[in-house]
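A single protein chain has been omitted from the complex, and every remaining protein chain is retained in its original position.
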Amino acid sequence: MQTRRHVLQCGFGAGVAATLGLRPQHAEAQALSSLQIFVPAAPGGGWDQTGRSIEHALRTDAIVKDFKFEHAPGAGGAVGLPKFIGTKKGQGDALMVGGMVMVGALIANKSPVKMTDLTPVARLTGEFLVVVVPEASPHKTMQDLAAAFKAAPGKVSWAGGSAGGSDHILAGMMARAMGADPKAVSYVAYSGGGPAQAALLGNQVTAGISGWGEFSEQIKAGKLRALAISADKRQDGIDVPTLKEQGVDVELFNWRSVFGAPGIKPEQQKALVDVMERMVKGPAWQAELKKKDWTGIYLPGAEFGKFLGEEITRITGILKDLGLAT
Amino acid sequence: MRQQPAWDDVAIGVGVMLLAVIVGWQTTVIPDNAIYAKVGPKVIPWLSTALLAAMGIALTVMGLRGGWEHEDTGETDYRSLGMLALGLILNIVLIDLAGFIIASTVLFALTARAFGSRQIPRDAAIGFVLALVAYLGFDRGLGYKIGSGLIEGLF
Partner (left out) sequence: MDTLSQLIAGFAVALTPYNLMWCFVGVTVGTAIGVLPGLGPALTIALLLPLTYKVDATAAFILFAGIYYGAMYGGSTTSILLNTPGESATIVTAMEGNKMARRGRAGAALATAAIGSFVAGTIGTIGLTFLAEPVVNFALRFGPAEYFSLMIVAFVTVSAVLGTSAVRGITALAIGIFLGLIGIDLQTGQPRFTFGVTELLDGLNVIVVAVGLFAVGEALHLAAQKKRPDGGEVIEVKDSVWMSREDWSRSWKPWLRGSLIGFPIGAMPAGGAEVPTFLSYFVEKRLAKKPEEFGHGAIEGVAGPEAANNASAAGVLVPMLALGLPTSATAAIMLSAFQSYGINPGPLLLQQQSALVWGLIASLYIGNIMLLVLNLPLIALWVKMLRIPEPLLYGGILVFATIGTYGISQSWIDLLLLYLMGGMGFLMRRFDFPTAPVIIGMILGPLAEQEFRRAMTISEGNLMIFVQKPLSLALLLIAVLALVGPKVWGMVRRG
């Protein structure tokens, strides 16, 4: 039934597009004049904002003029991905926003479709994670926390986002690097950064993990103490050591990226990569990065595809360790 | 003082027991992982199964003992009920195929018919205008499209 619906839907969609002269397959593989941006999440979230920033940057720098947005929220992208694959196959002007969260969501939910079915276009931004403790906590450094964790894993509770998300993945990676069983992590999942922060500010949990941007203001105000960041090296203007520096050999970026539809021609892929390349080099995108506090970790087409493959293997491994994947 | 069983009430009781069986069966299917959590994902589902099963049994017993009072709804108008149900089903079928506006027009007209209206063309026209205004309101006001479809493609 599902399949038939998709076939019918594609039939109708293509028909209408053809009558309106929008058929992208026949467009020349030169500069794109319009883009359909597909966000597999609700309006307002991180992926939606990435999509909106792309639109803003491309418009401002006059690279692409026309945009059409589509949202298909649910389950970390596991609802939207099959929809994108089903409805946009072969359309050279379709661009889907996605990221690391989706890798985990697809594995945990045993999704029948894979991210490798898509055409990789570019990795755009990344956000490193930060490990914090409440202001009143006795733990002053990562070593303190690690020692407490090794002594009695059950007594150290970690607040973060939903189980299987990037925060939980980092907790599992850290436990493994510290020589403990990732399943022993006393992980307290919250539905978002706000409630998790509240639990930390109220001294309800031992430590917390989240994206740098979620906690940075609390850290600056001295309400939370940052012990370590998950970046590969020290970051400009942030006086927090990395995990690696403190003997926990872990590195994790919560990256966001864009993909093309499956089944597009190599020249269509190239056109999309070119658009992203021009955008990333333009002033408007750089301004957006600065404003939103995102780290630009641009990686084009094929190289991003290779990175994606490695990331899937790595995350599958850690989710298995956490008991979330089989 | 035993009375005649009220079979429709018994059916409701059995239905609730059946739901308890489904909930219980699906609870056993929840993957049990060895994650550190003192209370796993199955505890509350089991509790909910038990509660449903107990209530199902209680309702069935009540039904067998003559049932409980409900509001007198008079004779059931299956024709109208079927008309409305058809409208709902067509709405689901049409909304992805033909788009929100056509699906809503059909739903509106059939609902009106189910509620006793006999002016089908007028009702369909009202439904169409209502859906069109709503669609354009969202599109122009918030830049959000309620799906895509045959008529939606014209804007």
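Just so it is clear, A and B label the chains in written order, and each chain counts residues from 1 on its own.
Just so we're on the same page, contacts are C-beta pairs under 8 Å (C-beta built on N, C-alpha and C of every residue); 3 or more make two chains touch, one makes a residue touch a chain.
Since the structure is predicted, the reported quantities are computational estimates derived from the model, not experimental observations.
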### Task
Name every displayed chain that the left-out chain is in contact with.
A, B
### Query
Which of these, B:V14, B:L64, B:M83 or B:L150, touches the one chain of the complex that we don't see?
B:M83
#### Entry: Residue of A:I37, A:I54, A:A72 or A:L95 touching the missing chain in the full complex
A:A72
#### Entry: For chain B, the residues touching the chain missing from this view
8-9, 12, 16, 19, 23, 26-27, 30-31, 33, 35-41, 44-45, 48, 51-52, 55-56, 58-59, 62, 68-71, 73-78, 80-81, 83-85, 87-89, 91-92, 95-96, 100, 103-104, 107-109, 111-117, 123, 126-127, 130-131, 134, 138, 141-144, 146-147
### Query
Taking the full complex into account, what residues of chain A touch the chain not shown?
42-44, 48-49, 52, 55-56, 70-75, 78-79, 82, 108-109, 111, 154-155, 157, 162-164, 168, 186-195, 197-199, 201-202, 204-205, 213, 216-218, 220-221, 223, 290-293, 324
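Everything below uses one rule, namely that only the chains that are shown with their structure count from here on.
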#### Entry: Cα-centroid distance, chain A relative to chain B, in whole angstrom
36
